[in-house]
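Pasting a structure below so you can have a look.
Every protein chain of the complex appears in place save one, which is left out.
Each chain carries a letter (A and B) given by its place in the written order, and its residues are counted from 1.
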């Protein structure tokens, strides 16, 4: 794409020549000829002065004298991400269905534009146009995968799972495994509570590598449209996650918990079962949410979670305990002295 | 199964007609014709009034006027789980050994009733009758897998591991990988301590998806009969886990730690090495057990773990620090005032 085409595509205001061809995005420090970069804030303009990028997305109030064309936009980082999607599309494998795959569904239902080597697809599956199933992925029976979705290498999708359009499931992730529910039968041990529900992944969801999403026990586990989940995340049976939720790595969410739209959950967070995280809540990394807890909108921290303000105040109090102890010691001494004086 | 057959199988007392055929289990809210459900406690009877289930397991003291047959049992949830096992058996793949598998053991030792596509089985392995090895699973050399056990898709079982009867190993789980032990060799870095032991999984064990169980360094790592382990759990070398232990997701257990029979361990718990968790202990989620710690029977919480009562008392104290600080401030002011008064 030429610089002028990029400016038009992104709806920004080009200052300088627009005829150079751009092949890649790059960071300001490493960008070279034919690469475009971005300056997040005008205050960082010194970085922009030194770059060798062919063109830079800049904030609307940027006005430094630089020797290269730039494009003024409302949100330079967003513009950069949007143009990166155009310049670096996912490397669609263009070969036809690989001859080593074992597909037990009617081929007219498997419209994917790439099926990798050694893929297995069970019975009664539907795979949409433009989808890619990479090598070694396992697709059970009665699975549907939407248009343009990518199931990366060695993923395992159990029976009856539904995945929407434009999703990305990274390598090694397991969707639809049995939930963890057992009923104690006295001395004899545990009987499995039935885990016969499903998982529904809505459109435009991305799930990192080696994560696990359990099927509903009797109902469904659901991940809302536009939600992004990192690596090694655990989502238990019957969890419902809303739209545009972000969940960082190694977080675990117990059974039947609900996370409403537009929440942001840090890494290594643990949530007990039947909790409700209300729309707009932000939960810091390593926090712990007790079973049944309702977490309102706002920023939360710690175990058990408390509002960030309270957490900070509490932490300051804790830091002060040593001094408090000294003060009490001093008061006791004074009281003893004064009692002695009174007696004498 | 007819309702009357179910009542007999479960040894419950049927009230109402027993001739309707039951095909599935379902929750009270979603159950329809030909489905059976359960009412956990008589107090929740309102739920039972509205259900459209064909039949409901109820507590023994249940006596509400409902328009459908019900079965009185000691533990309705257990009865429900037991009948679910009958109505929803694991979907045994019925095809013969798949022709794409690569099996280096004598076929007379591989009695499994299903071997999925692209499975690999090494030398000197034994797989019992009724077992299923799903597609893409990797079985090393000298591995034994008992009767009716299921090794799900893309699991990796390293050499020399022994798995008992009636086990379920979910997708992506790795058993028998090297323990994490190294000896520092001065400036030159680390030399691996030998990790040449084994893993023994006893009968009726279930292990979730993407979990890891390390082989013993010199001896064995052992998981006792009837134990249930969730997804993304880490079990280090030489750990010994007793019978009927439950371990929730993302918990990690360091080397040589012992967990005795009938313990319940929450999610995201971390245990240091050489700890001992005595039979009957319950450890709350996100707790931390220090190396070498002995955890007695009872309920434990927090990092480092303390008895739940102490944890709660301590937490209440912590909440009160702000007030304590105010009180000390006030006392200091009083003491200063009184000192001033005495001087004047």
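The rule is short, and it goes like this: a contact is a pair of C-beta atoms (placed from the backbone, for glycine too) under 8 Å apart; a residue touches a chain by one contact, two chains touch by 3 or more.
Just so it is clear, the structure is predicted and the values come from calculations on it, not from any experiment.
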Completion exercise
Out of B:59, B:76 or B:136, the sole contact with the unshown chain comes from B:136
Completion exercise
Given A:5, A:104, A:185 or A:206, the residue that touches the chain left out of view is A:206
Completion exercise
Considering the complete complex, of B:45, B:196 or B:264, the missing chain is touched by B:196
Exercise for the section: With the full complex in mind, choose from B:70, B:118 or B:300 the residue touching the hidden chain. Expected result: B:118
Completion exercise
Contact residues on chain A toward the hidden chain run 24-27, 30, 75, 77-78, 80-82, 84-85, 88, 91, 98, 100, 116-118, 134-136, 152-154, 168, 170-172, 204, 206, 208-210, 225-226, 228, 230-232, 243-244, 246, 248-250, 267-268, 285-286, 318-319, 321-322, 324-325, 328, 331-332, 335, 338-339
Problem - Those residues of chain B which, in the complete complex, touch the missing chain - result: 102, 118, 120, 136, 138, 141, 154, 156, 158-159, 172, 174, 177-178, 180, 182-185, 189-194, 196, 210-212, 214, 218-219, 232, 234, 236, 250, 252, 254, 268, 270, 272, 288, 303, 313-314, 317-318, 320-321, 324, 327-328, 331, 334-335, 338
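Here is the rule we go by: only the chains that are shown with their structure count from here on.
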Handout entry: Cα superposition angle of chain A on its copy chain B, in degrees to the nearest 5
Key = 120
Problem - Geometric centre distance via CA averages, chain B-chain A, whole Å - result: 26
